[in-house]
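Report on the structure given below.
Heads up, one of the protein chains got dropped from this complex, but the rest are sitting where they should.
Presenting chain A:
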Amino acid sequence: MTERTLRGKVAIAGIGETIYYKHGQSPDAEFKLALQAILAACEDAGIDPREVDGFASYGGDRSDAPRLAAALGVHELRFSNMHWGGGGGGVAAAVANAGAAVHSGMANCVIAFRSLAQGQFARYGRANSLASVSGDDAFLAPYGLMSPAQRFAMKITRFMTDHDIRHEALRAIAMASYHHAQTNPRAVMYGRPLTEAKYDASRWIIEPFHRLFDCCQENDGAGAVLVVPADRAKDLPHKPVYLLGAAQGGHHRSAAPVHNAPDYASAHFKTVARNMWEMAKLGPKDVDIVQAYENFTGGVLLSLVEHGFVDPSTANDVLSLDNLKFDTGKMPMNTSGGNLAECYMHGLEMVNENVRQLRGTASNQVADPQVAAVLGGPMVTPVSSLVLGTEATL
């Protein structure tokens, strides 16, 4: 039997994004932002947008695939896919789903994208003002547990307490994103540096581990990548960036109701990371750059631990700003500014950044990288992650 894998079978041939805006500041409608990012990805790939025959997104994206296909005049739609789950849990999965469609022959040229205009639509960090709530929320919202930060905070409290990890480790994660944004003109936080003093003085969102700068901003914009068969990518303008491994899902009952997941103090990557490394035939030591989705810095810590990048017993030492910088760090992380400081595009901006890094065209270019990972939105279910590589890794 032939091996069932996506390793080296598909490539990202084009990347695109809009201008990134603070939330509510986009002059354009969300659907228009999606169109702009998709057209930019096609142009980058040197492919006529009418040749696109599939769209994959996640997190309840409102830019409907059939409408995109009609608006762009694509010749035929062969694949439309929305990944289950909220926020950025599906970012790597959307790319992988596009890749699976392409590799299986269901489609030839698939866009994976995310579009967000939170001025046009509701913000994530505000609760609905409903008189009554049902399902899980009936056991949470009456106690003032409503926002994403609040849904995840007790995982982080438990993990940090169990392993004696200091808040300074989370500060380093926030500092790395802001540090990299200062030399990335696309970043929303370009020109707005973060200092340790500013972080330490920032207000509590949630004790004991969520200060203001531990929490993602909300933004408007869109990002897109174009996924094609590996063979085709060789004839296109850019150096192909290959998908080496991808996985999505969650461990046993990670979505158990009312915070009853047996392994609770987790980002839900324990099985997903194993499956991704297995497909990639790589491990964390092989990775040159990691983009780790920050909804909250505590989630980044859990993601890094569960993918094998950080041992909890040394997290206080390993998670320092110097160690995470693109040029001097042993583990360059969130090299474009990430969700915290480039743009909260639900991690799609991290996929684009890794493609730039592996092409050698990033603002904060790591020296000669071959392998780059994206750890998608943590602590939701399903979560997803992927690892990309240059031709040399095949």
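Note that in this section a residue touches a chain if its C-beta (ideal position, glycine included) is under 8 Å from a C-beta of that chain, and two chains touch if they have at least 3 such contacts; residues count from 1.
Rule of thumb we're sticking to: contacts and distances are computed from a predicted model.
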Checklist entry - Which one, "2-hydroxy-acid oxidase", "Pyruvate dehydrogenase E1 component alpha subunit", "DNA-binding protein" or "ABC transporter permease", is the UniProt name for the chain you do not see? => result "DNA-binding protein"
Next on the checklist: From the list A:Arg4, A:Arg203 or A:Lys285, pick the residue that touches the absent chain.
Outcome noted: A:Arg203
Checklist outcome for this item: Sole touch to the unshown chain from A:Ala65, A:Val102 or A:Ala153: residue A:Ala153
Item to check | Residue of A:Ala201, A:Val258 or A:Ala392 in touch with the missing chain, whole complex considered | outcome: A:Val258
Checklist outcome for this item: Residues on chain A facing the left-out chain by the touch rule are 125-147, 149-150, 153-155, 157-158, 161, 203-208, 253, 256-260, 264-265
